[in-house]
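To start, I am sharing the structure in question, which I have written as structure tokens.
A protein chain is absent from this complex, but the other protein chains hold their places.
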Amino acid sequence: MSTFAPPDPDYATRVQRSFAEQRAMVTIGASLGAVDPGAVDVVLPFREDLTQQDGFLHAGIVAAVADSACGYAAHTLMPATARVLSVEFKLNLLAPAVGERLEARARVIRAGRTITVCRADVVAITGKEEKLVATMTGTMMTVV
Amino acid sequence: MSTFAPPDPDYATRVQRSFAEQRAMVTIGASLGAVDPGAVDVVLPFREDLTQQDGFLHAGIVAAVADSACGYAAHTLMPATARVLSVEFKLNLLAPAVGERLEARARVIRAGRTITVCRADVVAITGKEEKLVATMTGTMMTVV
Amino acid sequence: MSTFAPPDPDYATRVQRSFAEQRAMVTIGASLGAVDPGAVDVVLPFREDLTQQDGFLHAGIVAAVADSACGYAAHTLMPATARVLSVEFKLNLLAPAVGERLEARARVIRAGRTITVCRADVVAITGKEEKLVATMTGTMMTVV
Partner (left out) sequence: MSTFAPPDPDYATRVQRSFAEQRAMVTIGASLGAVDPGAVDVVLPFREDLTQQDGFLHAGIVAAVADSACGYAAHTLMPATARVLSVEFKLNLLAPAVGERLEARARVIRAGRTITVCRADVVAITGKEEKLVATMTGTMMTVV
């Protein structure tokens, strides 16, 4: 997983700058975690104003953090001037998204010139316990 | 599409009440549109604080309104006491999500006792013009 | 759906020639139906040697005809020298795939320079009756 060689040595700065421009992430209170070649984490503290009717985090909010994580995991492996676009993603909801915070852990599973495929596991963390609540597979595109 | 006979005649009231409890929808400013048997629309006025790095609505926000629309389209066909859960969804992003507002139009394509499959087309509307920006297929589960 | 202008006027011949080279289609007995700009049908007569354990056509066989239909629907809108590759597809199984024959009806819902998104509805036909048994959304790539 960590064997990717990023073409842009400043990939982390570039990801941080772009993430800061995702106003939706600011609005929901998400922040970047670890940023490594082909691997990006996004963290979301639980907030009651982001829930669905049962008090779990809304599936769309789960999708938002997983998609951002996937996009930036792909972005770490792109040239300095490239933009990244989500082509599609699929999210399986595995358990109620409740806990102190969510963490979406995206990993590139295939990096191509145009198409990069990522997987993100989303865990809910409470104290030292974590539980897998969702998993995403997404297709990201390099736009030059 | 409109040939579904809802088992609960008060389906619309039930959907409206549940939607109002989706605090994430309130937070992002989404509201219910038309609610018919097997067909629910959700409307989201454009807001800059919900965008990604290019100024388009974030794919997770698009997913959120499409998922809510799918869930409630399924919910219209469920018994009065049932709850609805998203099992999974897949979203294809087709064009930048920009405009005055988004509208997610979910339609049930197969209603079963346990599993209901929905499709939602998401259009961006500006004046009288609308453009398809995303499409979702989702699997919803009846929980009794 | 029929408003696409194919860049290659010989799209139908090109699709027929390429389909004939899909040896998997020959092996399972599938054939091309209608070929129009952005719309291709593939027909598969029921065969017991293609079933799963309950006597329905195997979901992978359903996927095979839907994927070929999607790929060639995309192909009709590509330049004469382009190849088409499946990036990903998702198939929802809606009802048992039984009947005299299957028909996968693929339609392009977004044609881009690199990425084309298609939907295929798969119906099982018995006499004059048809039933929707599966639906696919797929992402196809133009390779030049």
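Each chain carries a letter (A, B and C) given by its place in the written order, and its residues are counted from 1.
Just so it is clear, contacts are C-beta pairs under 8 Å (C-beta built on N, C-alpha and C of every residue); 3 or more make two chains touch, one makes a residue touch a chain.
The model shown is predicted, which means the values in this text are computed figures rather than measured ones.
Q: Quick one: which shown chains sit in contact with the chain that's not drawn?
A: Output: missing chain touches A, B, C.
Q: Looking beyond the chains shown, say which of C:92, C:116 or C:142 touches the absent one.
A: C:92
Q: Mind pulling the chain B residues that touch the left-out chain?
A: 87-88, 90, 114-115, 117, 139, 141
Q: Give me the chain A residues in contact with the hidden chain, please.
A: Residue positions of chain A that touch the missing chain: 90, 92, 94-95, 109-110, 117, 119, 132, 135, 137, 139.
Q: Touching the missing chain, which residues of chain C?
A: Residue positions of chain C that touch the missing chain: 18-19, 21-27, 48-54, 57-61, 63-68, 83, 85-93.
Convention: only the chains that are shown with their structure count from here on.
Q: CA centre of chain B versus CA centre of chain C: separation in Å?
A: The mean C-alpha positions of chain B and chain C differ by 28 Å.
Q: State, to the nearest whole Å, the distance from the C-alpha centre of chain A to the C-alpha centre of chain C.
A: Computed from C-alpha means, the inter-chain centre distance equals 32 Å.
Q: Between chain A and chain B, what distance separates the C-alpha centroids? Give it in angstrom.
A: Taking the average C-alpha coordinate of chain A and of chain B, the gap between them is 23 Å.
Q: Counting only residues that touch at least 2 other chains, which ones in chain A make the list?
A: 87-88, 90
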